[in-house]
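Here's a slice of the assembly, chains where they normally sit.
Every chain is named by a letter (A and B) in the order it is written, and numbering of its residues begins at 1.
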C-alpha cells in the first residue's frame, strides 16, 4: 500500500537475539506512519544467536533522516542494534577494479546501463590500459593505475583516492591481491568473483587442473573481500556441467559465463540491501 | 531462544492488506509471552493486495488453545483474518491414493519412515491390489478399493470414509479423476503430481509425444487438486535435461525421478505449513 508520493525505505538491523524485537521494530514503524512492504528476518541459533532483519517500508513523507534518528533513540539503543536506513530511490554508487579480462566488467556495465542493477558505475580503475575504450563507450570514466611491485604503495594510494566515498567496490576479475590497508582506506565493502571447482584447485592454471582431474562441474563464487584471500563471506555460487569433450579453453569460456552471472547476482543483491554479513558467512534475504 | 520445554507453534495468517498487521501480530505474540523464531510475510500487490504471514514461535507453556482463542478475539477479527495455529510437535496425518505405479508412493513411505517428512502415513488406498505387500512392509495399512465406471459412486464413498479426518491426501500417481464431491467429502487438501513439458502435451502418452517433439527438458509439477483437472495452484516444479539419445522409456524413467523428488518436496513443505493458497497460485514460505 505504497503510493507514488511515498518514500520507500529499507531498514537493516543486526543485534543479539532477544525477546520482542519484531514487535518493537514493527510497532515503531507503525507509530511513525510507515507501512511495512516486506519483512525478512533470521536468527542464527536457538540460544544466544544473532538476529537479522530487513524491512522495506513506505513513508508518506520524505523524512528518512528523522525516522533514522528516532529509530536510533527509541529502538536501536535498547536492543544494542547495528542498523541502517536507506532510500530505495537512491542507486548505490559503485566502483570497479579490473585487469584485462572483460567479461565480468562488460556484464556489469551492460546491466547497469539497462537499469537491471540498482546502481551507477562511477569509475573503472585498471592496472592495464586495454579496456579504456570499451568502458568509455558506456560513458563511464576509466582510469589506468599501473601497479608494479615497487609502485604498489603509490598505486594503492591512487586507487583509494579514486574509490573513496563509494558504496561498493567490485573486483571484476582483478588479478591483483588487495591489501588490508587498501581495503581499510576505501572503506566500502568489496565483492570479488573467482572460479571454483569440486574439488578445489589452487594455483595459476585452475581450468587446466580441472581438466586434468576430469571434473564434471565448473563453478564460480562471489564473496566479500577480507584480508584473508578468497576466504571472505560467500554471497552466491553456481556451477555449469562439463564433460570429457570440453577442452581447457571450453572450460574457461563456460567458466566465464558462470562467473559473470554469479557476480551480477551478487552485486544486484548487495545493491538491493539483501546481503548482511554474519562473521564468516552471509544472510541473503 | 526456545527451550526444550517450550511448545513451538506456527501461526498462519491471511487477510486483506492493511496498515499495521505485522506490528499487531508481533505485539500480540510478545504480550502472550511467545518468542518469534521465524517470520515470513508477503503482500500480493501494492494496493488492495492480500497479506500472508507465517510465524514460528516458542511458547513457555503448552496452551496453544488459549493462544488461539485470544488471537481470534484480539487480532484476527479486527483485521478480518483467516488464520491457523498448529503445534510443530504434531506430525500431519496423511493418506495416499495410488494406482499401480509405485515410485512416488515408495519415496513418500521411505522418507516418512526415515523421519524426513513431518508426517505419518495413516492409510494407502488403491484401485489396484498390486502394491499391498510393498505398503504393508512399511507397517502402513493398505486398502484396495476397486473403481469401475459403474461402481464409482460407491468407491468414492468408501474412499471418503477411509480418508476422513486426515490433514492431507496425496495422489501419488493416482491415475483416476477425483470428483468434486470426493474432494468435498474428504475435506483435507489434496496434492497431485503430474509430468510437465515445454511445450505442454496432453493425452494418454505424453512421454512419447515429448520424444516425437524432441524436447530437451522433461519435468514434473506438484499442485493442489481442484475440480478443474491439473489446473490447481502449483506448489513446486522441476525439470531434468534429456537429449536425442534418450528413448521414450528413458524419458519415463527420468520423469519418474523428477516426479518423486518434486512430490516429496511439495509434501514436505505442506507438512511444515509453508504453503498458503492464493486463488490460482501459492505462496511458498
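Please note the rule applied: a contact is a pair of C-beta atoms (placed from the backbone, for glycine too) under 8 Å apart; a residue touches a chain by one contact, two chains touch by 3 or more.
Fair warning: this is a prediction, and the values are worked out from it, not measured in the lab.
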Assembly size in copies, with 2 chains present: 4
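FYI, only the chains that are shown with their structure count from here on.
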Gap in Å, rounded to a whole number, between the CA centres of chain B and chain A: 36
Parts of chain B lying in touch with chain A, wherever the complex brings them together: 1-2, 17-23, 26-27, 29-30, 35-43, 46-47, 49
